[in-house]
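Everything on this sheet refers to the single structure shown next.
Moving on to subunit A:
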Amino acid sequence: MTAATTLPQFPWLSLLIGLPLAGALLCLLHRRSRQECRWLALATTLATLAICIGLFVACRHGDGPWLLREDAAWIPRFGIRYTLGLDGLSLLLTLLTAGLHVVAVLLAWPEQRRLPQFLALLLVLESGLMGVFLAVDLVLFYLFWEVMLLPMLFLIGIWGGENRRRAAVRFFLYTLAGSLAMLVAMIALYLLHGAQSGSYSFALADLLQTRLPLTQEYLLFGGFMLAFAIKAPLVPFHTWQPDALSEAPANGAVDVTGLLLKTGIYGMIRFAFPLFPNATRDALPLLAALALVGLFHAAWSAYRQDDVKRILAYSSISHLGLVLLGLAAWNTTAWQGSVLLMVTHGIVTGALFAVVAMLRSRTGTRNLNELGGLWGAAPQLSACFLFFALASLGLPGLANFAGEILVLLGTFRSQPLWALLALPGLVFTAAYLLRLVQGTLWGPAPAARAAIPDLTVREWLVLLPLIVLTVWLGLAPAPLLAPLAAVGGLP
Partner candidate 1 sequence: MNQTLLFLIPLLPLACAVANMLFGMRLPRLFAETLAVCGVAASFLLTVLFWSYADGDGTRAVLGTWLAAGEATIPFALQFDALSAPMTLMVTGVATLIHLYAVGYMHEEEDYARFFGLLNLFVFAMLAIVLADNLLVLFLGWEGVGLCSYGLIGFWYQKTGNARAGTKAFLVTRVGDVFLAAALLWLFALTGTLSIGAINAQAAGFAPAVLTGLTVLLLLGACGKSAQLPLMTWLADAMAGPTPVSALIHAATMVTAGVYLLCRLFPLVSLSPAGMAAIAVVGAVTALYAATCALAQREIKRVLAYSTMSQVGYMFLAVGAGSVAGAMAHLLTHAFFKAALFMAAGCIIHLAGDENDILRMGGLARRGPRQLFLVFLAGALCLAGAPLTGGFFSKDAILLAAYTQGTPLFLLLWGAGLLTALLTALYTFRLVYLVFAGEPRGYSHLHDLPQLMRWPLWPLALLGLLGGLLNLPALVGGGEWLRHRLGALAGREIAATHGTEWALAGLATGLVLLGWGAARWRYARFRGEWDNPGSRFLLHGWGADAAVDLLVVRPFTAIAGLCALGIDRALVDATLDGLARQTTACGERLRRLTSGHVSTYLAGFIWGFLIILGWFLLALVR
Partner candidate 2 sequence: MIVPFAHVLIFAAILFVMGLGCVLARRNLIMILIGVEIMLNAAAVALVGGSAHWRQVDGQVFVVFLMAMTSAEVAISLAMVVYLRRRRGTLEADKFDGLRG
């Protein structure tokens, strides 16, 4: 364990994974009392968030590749170790995960059906996500990768909307297909590395030393990338995502679904790119092309959706296109912009989904054609909606812009053409988001609609921190960018 800081010696990273899991168990044990479960879940997520913030404050100036590291033998027979590592990248993503889970639990407050199980699944998911973002042993990573799949499957399949079965099955099959490819590539890499070096190991640090012939590198890279591309999602593999996001239960889970997308990008940054540097270098133009196709295809598709949640789902794909473009540009500015955009997009889109959930619970519909004139009925809710929509379309001074402009500035420096091709996305993003705003907030209110209550205190508690964060990250993202500088293996 190397702690570069004054932090007391303690398995903090395991705590991040274990705490939500313990919370989930407690929730299941106390399933008689819904109220107890709610507070329990909230306390768990808050404690996790507090630890994350503490780690951020204590560790962000650490130097060396890892800010914190835990290592223990697990299955020595196969060279599998229990290794967790925290660097600038995972620090940001664990923070995001912990924060969004607090939001999710607060949003789940009014859930009626099987609340304890719902909360328990949310917490298990949090644990899985933490594991994904922290694991630096490939088998451990794969384990968590699959662990986060199951709670999501149940959350969509049990609490989802009308087409939940279809969405859940599709989500499951898609991601499973991807992870199988990754598993095969992982084992192949393990064997090749073992044959080469004589010591069989799944540790990332060991595997990084592997030198492979180019064809093998391409194949294995393809295996890893398939899993990550499906999760991210890149364009030909994206159709599970609008289904999953629009069917995921509005009360909380959908925010968290957004986090799954980040695991794809994270996987690329942490594993696929450093493990296969030559293949990565050759694949960057292809990656950029896919990113651009995704950016535009999703923006255009979003323009023709009538379901508010589907619009937001497509908007996620579109934004992640820009994130990916920043990675493909292979340039420090663009890369840091990508990570920043990933985090801010999580916050902004999470907030948008939360607002839509509040909207849905009031109006009973998510169809743009049946909404409208909301400003007159619930100005506070509408103002929040407008605020986050504007943040999402990249208004300068709000969170997304900071990431977007860094991505574009960096991309233009190394690949001017890519950046120029991405720029019209600004207009199309504005087009679908303004159509969304037009359809919900403006125009006459539908005649048949009953009076709509404005935001409650609990809902303000959810939104206010997100608003503050959106403004703060838009104006001063430097504290978040600082820990990224030391992340190894990238431009």
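Please note the rule applied: a residue touches a chain if its C-beta (ideal position, glycine included) is under 8 Å from a C-beta of that chain, and two chains touch if they have at least 3 such contacts; residues count from 1.
As a selection rule, all candidates are chains of the complex that A comes from, given by their letters.
From a predicted model like this one, the values you see are computed outputs, not experimental measurements.
This complex places one of the candidates 1 or 2 in contact with subunit A: number 1.
Across the complex, candidate 1 is touched by residues 170, 236, 238-239, 242, 297, 300-305, 331-337, 340, 373, 375-376, 379, 383, 390, 395-397, 402, 405-406, 408-410, 412-413, 416, 419-420, 423-424, 426-427, 430-431, 434-435, 438, 441-444, 475-478, 481, 484 of subunit A.
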